[in-house]
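Quick one: structure below, then a few questions.
Apart from one protein chain that is not included, each protein chain of the complex appears where it belongs.
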């Protein structure tokens, strides 16, 4: 039941009531009251070039904003965990010239995955803005978190809803000299991040495949009458998963075809490979959905089959005994002048009874009921 | 049941019988008899520029028509509440050179949402004409009202069926100096109006999400036999909602791609964002529709399941007692020469009875019925 | 049942057996034996220009063919009611250089609605040929008639299967000076004719909407067991209606995009509006079809629900009385040596009976059956 | 059941095992062992020009191959009945430079209908190669035969699986001077042949329409319990018919758009008309398929309805008599000390019985069961 909760449309970002101004300008952010006591936002910065790498957690945020990037870096990756500290986001939005509409989407954590490209205009900074979702299974519960990525010429900004992510292996690879991500440009880093997100979908799918297999066994055995509820729940979760995956497919497809100045040709080749992975995930998901749909139908048929069988038993036994009962009833009547005062009455009754039973059973056998 | 009413095709605008002239020229409007006693139409005019703003309710309509707009305005927004006063609409249509076909669509309150662009021709005024629907929940009833918007170079005309709208926050924002709508052009105002309409769909969807969740609980508990009716009704309402949303999606998509002289480049960027919102709304709606469809199927299976269970109980008890009853009947027969005159007859009967019962129950257990 | 008749493919035009020559040349028409005694064909001619109008029923057909059109006419509209008089059609086909394939389609009254444009070739006359269907409800029966329209530069030819049409209001408008159709060109007249046909679909849809609503009430009340038949019939009729509407939509869409020399730019703008109307009709129809489909499912579920309830009643009463009956049977046995010679036997029986009943009822209540 | 046979994939042309060389070169044909004793292939040649026509059955095949066509012919049509004589086919393939892939498809009688155009290359002869299926009803069995057509500049080659075809009316028309096929070019002849094939689909559809109508009557009457089997069979045959028609539609569509040097402009105009016919056939077929699908559902509902009714009868009668039976059982008990020794016992019993019956019936009436 719990899963339906996730279907509910979360209220759009608290500050924006229907009818209020679309887009959020950096200086408006400040005025927005924080939805809960501000958790400190964790900002980490990684600067790297093929020769050198430097990682730092940002403590003095103001100092960081005023400092310039080291001249040797080819890529700077700024990762922000948590969206509560609007002041920090405002500062970053100002410094990196993020588009107000992008900032609004980034704060609204239910935005549909999408890729927007800004630029081409002298007064708009050239940015590629990607929203995607990181899908995880927490226990058996499907959970997802919005990830927002800005790609500039030499800078990547990522925003996550909560701390803790799946990108540690990437950080390790950035550290190891000569790795492809280390020698690549900023857009290659974005590709690597997206690739990690897509690769994390496969274990989730595998878990659903296992549940599906188990459910199928249960349906076939017919032992658990409320298997229906499980089918319904699985169907629902796959539907939710699909709703998350489908736009991600669109995003990768768009990135693969996009000719944006921040996106190098090499990265686009890799995006094609990534697209194949997303399509494969969708493929598996659609197969699961079709199997689950068939399962519901099979279950219905199986229930009907069993009802049929039950009715057969009832009918066979009722129908055999009904005439016998009647006969017994007749012989039990209290008439005065009766043939069954006659001494052979009982044997005759037995013979007739057996005859009736055999006739009935023969007829049922001919109809394939027993 | 009430909802089906809305499915009915409302009679098209009273004055236009099939076969009458298509399009309504301004001077024809006058001749059309009003469908009901004319309610006074409420016209309000807002003139604004980044520096100045002026709002007025129009009382002297003729005077207003003859007056010219102040020279300082960058945008004039004329809002008309109510479509009954054909004379006023005629005057506006003449003054702002609205196309006859657009006027017809505007008066017919069941027009499918659409966007038409006029112009490109020297003798046709350059106008963008948008019809959309404002969707609301009145109590639990889905209600919608047709909104027609004309966009000229510096003028926006909006027509509503009934007074009272969702644009008050926009009016407030126009009043506050420096807001984006205040500094924007006429097409940005149109975007803002449409954005408000689209944003109002989300609370409606949320209400349906709640009803869906509740319904799901009811189906699973199996306590309310006429839940079917509720499912049918919800399905129907979602269908109606979809019929309203789908063409709105087309409208926004068209506006986003349209290169019309009245539509500034900035506004088109914002329209892209609006399009994402509409698509998200459609997405949620389609998910709901799929869940509801699955719910009907689940309900059917659940009913069958319960029938199965009922039949099991009936069958088990009938089948256990039928042979016993027969035996009792046999021993109740009035023959003269019987073994059961024999004193141990009763204990024998009891033993046979218990044996039958146990055999039966064992057989049922083996078949997983009890 | 009657409606299925219309589904049957009518034999294609009697004269054309499979394998015979495709297309019908004017001089072949003469040789074709009339399918039934020739009903006189009614031909009416309307000549009009903005200044003048002249209508005449044609009596002397030969004389008419030889006469030339008055020099003042801007549009000549020739309407032919009935397709039986092949000679007349031959004469017209010759005079107005109609393409043989068009003539074949015109005579075959089951042609799929379509628009063909001839011309572009020096030796083929420039013509736009439109086939459409006029849909009507005769009583509760869906009826449709093929309408064929030829558009030349200044001439419109229309062919109807039977006399009597829906174009009288248009004739009136032609008569009234200054009306748009009067001042328009030939293609505008064609638009007007098509518009009338499309507008006549809406009352038909409305009638189906009413029937659907009524049917829904019946299904929900559960009072009429053969409602199924009505659902099936309605589903069928909507299917037929859809089969007629769908190609009409294609026709209008094609006309809207067609750049044919006989089609003026103004008319094409109006065709766009017409297309919106057809799409709206399709939209409503598809909604109805979806509602009807859901209705069949709801009916099935409702029947199952009621079966469930019936079985509950049967089961509850059977199961309560089966053990009681058995007990009564036991006490009715004719053993000699029995405890129930004992005087308190009857009260004991009553107590046990009541106990059994109460236990059973309690158990049913716990299972939510009563 | 027999129809399923046709679903089976026939083994592809016996000589070509998976992995063998694709395409069949003329000199390979000779080596292929004939699948059965060679039936003599019947070859007929028709040469015609607007002035002259000559038909001949070919007896001396070698002589024929060496002879040249008369100089006066505009079109030569060679028709081959039977595919068993590979030598003859080899000779033709060599003489008319047929592409090896085309020869393979021609011999494999289960090729999907398609149109391939060869040429454009100096060393490949310009040919249009069309494969289609001639659909017939043999008794009630759907039968189809592969027809392969090669179109050169002035030559048409047709290959049929078995002798006997539907083209006799065309031969007659070729004979009659002045007919359009006689005055047309080779591509017009191909059009005429295809038109005859498409026109033959309509009587088949009509037969299915009749069966559908009959089946519908049977379902509604509910008299034949195994109507289900008939529905299944009809569904299946329509599916097969569709599988044959769908690619034919593609073929005609392709021909209509193809700009091949062997295809004259006039013929392409006629192809458009042919395309309309194929689309109409598909249209009717899809309508039938939808009706059949609805019929299966209606049947299921009807069966459920009847089950419902049966259960009502059983329940009403059981429930009325169960308490009465119990009462009779009670009064039949053999206690010594009983109130029913009392003389008014019987009338009391009758009164209670009648009361019970009336109460029950009233209750059922209130529930709308009787």
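To keep things simple, chains are lettered A, B, C and D as they appear, and every chain counts its residues starting from 1.
Basically, contacts are C-beta pairs under 8 Å (C-beta built on N, C-alpha and C of every residue); 3 or more make two chains touch, one makes a residue touch a chain.
What you see is a predicted model, and the numbers here were worked out from it, not measured in a lab.
**Q** So one chain is hidden, and I want to know which residue out of A:128, A:181 or A:227 touches that hidden chain in the complete assembly.
**A** Considering the complete complex, A:181 is the one touching the chain left out.
**Q** Touching the absent chain in the whole complex: find that residue among A:143, A:168, A:226 or A:261.
**A** A:168
**Q** From the list A:58, A:137 or A:284, which touches the chain that is not on show?
**A** A:284
**Q** Determine and list the chain D residues touching the chain excluded from the picture.
**A** 1, 4-5, 7-9, 11-12, 17-23, 25, 101, 105, 111-112, 114, 116, 222-223, 225-226, 228-229, 231-232, 235-236, 239-240, 243, 247, 296, 299-300, 303-304, 306-307, 310-311, 313-314, 317-318, 321, 324-325, 328-329, 331-334, 338, 340-341, 343, 345-346, 349
**Q** List the residues of chain A that touch the chain left out of this view.
**A** Counting over the whole complex, chain A touches the hidden chain at residues 166-170, 173, 179-181, 191-192, 195-196, 199-200, 202-203, 205-206, 209-210, 212-213, 216-217, 220, 269-270, 272-274, 276, 279-280, 283-284, 287-288, 290-291, 294-295, 297-298, 300-302, 304-305, 307-309, 311-312, 314-315, 318-319, 322-323, 325-326, 329-330, 332-338, 368-369.
The definition used in the following text is that only the chains that are shown with their structure count from here on.
**Q** So the centre of each chain is just the mean of its C-alpha atoms; given that, what is the distance between chain B and chain D in Å?
**A** 43
**Q** Using the touch definition from the top, which residues of chain B touch two or more other chains?
**A** In chain B, the residues touching two or more other chains are 300, 304, 307, 311, 314, 318, 325, 329, 332-334, 338.
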